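All protein chains but one are shown in place.
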Amino acid sequence: MSQATLEIRAISGHSGSVPGAGVRREFDVCKLIDTTTCIGCKACEVACLEWNGLSFSETVFNNSYQTMPETQWNYWNLIKFNEHEREDGTLQLLMRKDQCMHCEEPGCLIACPADGAIVQYVNGIVDFQQDHCIGCGYCVTGCPFNIPKFSPTARKVFKCTLCVDRVTQGLEPACIKACPTGCLHFGTKPDMKALAETRAKQLREYSGFENAGVYDPPGVKGTHVIYVLHDASNPELYGGLPKDPHVPWAVSFWKKPLKWIGNIAMIGGLLGVFAHYLRFGPKIEPADEETPRQGGAAPRTGTRDPGGRP
Amino acid sequence: MSATAILANGRVLRYSFHERLVHWLAGFSYVYLLLTGLAFWSPWLFWIAVVLGGPTASRELHPWVGLIFVFATLLMYRMWSRQMHETESDKEFWRALGHYVRNEDELVPSADRFNAGQKLLFWGFLWCGILLLLSGLILWFPHLIPWSLRYLRYIAVIVHPAAALLTIGLFIIHVYMGTAMERGAFGSVIRGDVSTGWAKRYHRVWYEHLLRDAAARK
Partner (left out) sequence: MTNGWIDIKNTDMMLIMGGNPAENHPCGFKWPLEAKRNRNAKMIVVDPRYTRTASTADLFLQIRAGADIAFLGGLINYAIDNNRIAKDYLLNYTNAAFVVKEGFKLPEDGLFSGFDPSTVAYDTATWNYEEGGDLSRKSADADPPAQKPGAPAAAPPALPANAAYDLALQHPRCVFQLLKKQYSRYTPEMVERITGIPRDLFLKAADLFTSVRKNGDMTKAATIIYAVGWTQHTFGTQIIRTAAMLQLLLGNVGRAGGGVNALRGHSNIQGATDMAGIFDNLPGYLKVPNPTDSDLTTYLKRTTPTASKPGPWQSFNYWSNTPKFMVSFLMAMYGDAARKQSDFAFHYLPKVDRNYSWTEIWDNMYRGSVKGMFAFGMNGVMIGPDQQKNIDALKKADWLVVGEIYPDETSEFWRAPGTTADDMKKINTTVYRLPCAGFAEKDGSMTNSARWLQWKNAALPPPGEARLDQDILAQILLRVRDLYRKEGGKFPDPILNLTWPYTDPEHPALADVAREINGRALADLTDPATKQSLNAGQQLPGFAWLRDDGTTSCGNWIYSGSWTEAGPQLARRGTEDPSGLGIFPNWAWSWPANRRVLYNRASCDSVGRPWDPERRQVWWNEDAQRWVGNDIPDFKPDSHPKDHMGPFIMNPEGVGRIFVPLAGLADGPFPEHYEPVESPVQNPLHPNQSSSPVVKKFTTAADKFGSPEQGFDVVCTTYRLTEHYHYWTKNNPVNVQLIPEPFIEIPVELADQIGVRGGEKIKVTSARGTYAAKAFVTRRIKPMTIDGKKVYQIGLPIHQGFRGIQEDAERNARTPANVLTPTVYDANAYTPEFKGFLVKVEKA
């Protein structure tokens, strides 16, 4: 997909201009996941496996319906199951489809040093280009959602593509297509946001979920995958959805101030020593005459270290 | 304790073959690390990785070469650590740094085999090397760090470039001084010997020590 350069808004590890920036008129796409109508059927998991042709991995029962503890390099879409006992003693089985959130400010892309290994399309999709990936795993560090996963065999990192191959052909992502309950929606960001807010309002007014709300975290300038949550004040309940995700401070610090400090220091260092040379010049090697030669001139080559230690 | 001596030809053996080998092992590995590191540091320098055999190869080799560098650094530690302790004259050296910078070497206190600047270089590289090793191991296998320990990764991505930057600063000064500024020094890590004048000017204590040694041996 990286060939569609005019559709690219941001490129990782890239110097110079971005070919698609400001060129194409494109809607921001968005996937809406209404966790209140998710039934954990895993149709999205299977659709993701099938569409992307992902290989099988052996799983083990782990006291949960959850297929595996977290997404894998060859398992990009995972429903997280969480039993939650509310204060009034009633139980909730919270199910949240976990996958790449396609952040507007993608920590993975910011952290990535490889030119073109991660691109953000003008429609907001963040996509890994494995042919440019160098397998450094900085994206793993840059992601606030624990999404990019390293394949030890391919030595590359993989994640959900929001089915960019389908989306560019005018289709919805495979998970949306497979969802039987209408818990998943796909459309433009404003439309999905409006739909999500309407649903959240309905949950607050008619279903007694006073804290129902939309998860579209501003810390990463919003995401192209948004959730409706029964309790938006407590996203951690949903399998560790971060309450206020942002590009990790370390990555931000590293990529912004530290980089500038470093660049200035390095350039300053080079200029400094050059200036020193101009001003003071070299320390000329003193002449040998001061030292009386002892014995004849020994051949320099082949001089062995006498090795005598006191 | 030293492998150094006054040679029969009147020059002074400053670095033994072993020392020079280790120095250049560290030197070349460091340069590779520096170049590939810089390639990953800035998109404007990413071409370096391309030139050095491709970015994937650079990412794969960088940690291995890092191990070589750490190995060389440890050898240096074994060789030199006992000569690197700070002395009273080192403190004076720092006080007289301005003279040293202005090439007024006669106003600089005489040094033993290593002057205070070299000691700083040594300890700086050693400690930064340890930091680079530890943070580098995390960066080498980021996928093995569980999500609950992700702070280790955050620390690593700060510590690794920060430590590298410190070494780069030391490295610039070291290379500048070793090649352009202090004539005769470069030869000491190539051929191993320096002139007696050089030895007397920059490392008089060491030189006098060598003279005493030589006398004692006679």
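The letters A and B name the chains in turn, as written, and every chain counts its residues from 1.
Keep in mind that, in the parts below, a contact is a pair of C-beta atoms (placed from the backbone, for glycine too) under 8 Å apart; a residue touches a chain by one contact, two chains touch by 3 or more.
Because the structure is predicted, anything quoted here is derived from the model rather than measured.
What are the shown chains that the left-out chain touches?
Taken over the complete structure, the missing chain's partners among displayed chains are A.
Among A:Ala10, A:Met95 or A:Ala212, which residue is in contact with the omitted chain in the full complex?
A:Met95
Which residue from A:Ala43, A:Met101, A:Val167 or A:Ala212 sits in contact with the chain not drawn here?
Residue touching the absent chain, from the options given: A:Ala43.
Sort through A:Thr188, A:Gln202, A:Asn234 or A:Ser252 and give me the one touching the missing partner chain.
A:Gln202
Could you tell which one of A:Thr59, A:Gln130, A:Asn211 or A:Ser233 touches the chain left off the display?
A:Thr59
Kindly note down the residues of subunit A that lie in touch with the hidden chain.
36-37, 39-43, 45-46, 49-50, 56-65, 67, 83, 85, 90-95, 180-183, 199, 202, 206-208
Please note the rule applied: only the chains that are shown with their structure count from here on.
In whole angstrom, what separates the CA-based centres of subunit A and subunit B?
36
Applying the document's contact rule, which stretches of subunit A touch subunit B when the two form their complex?
Touching subunit B: residues 13-15, 70, 111, 113-115, 134-138, 140-141, 146, 149-150, 152, 155, 240, 248-251, 253-254, 258-259, 261-263, 265-266, 269-270, 273, 276-277, 280-300, 303-310 of subunit A.
Within their complex, state which residues of subunit B touch subunit A.
1-3, 5-11, 13, 16-18, 39-44, 46, 49, 55-56, 58-60, 101-103, 105, 139, 141-143, 147, 150, 153-158, 161-162, 165, 168-169, 172-173, 176, 180-184, 191-193, 195-198, 200-202, 213, 217
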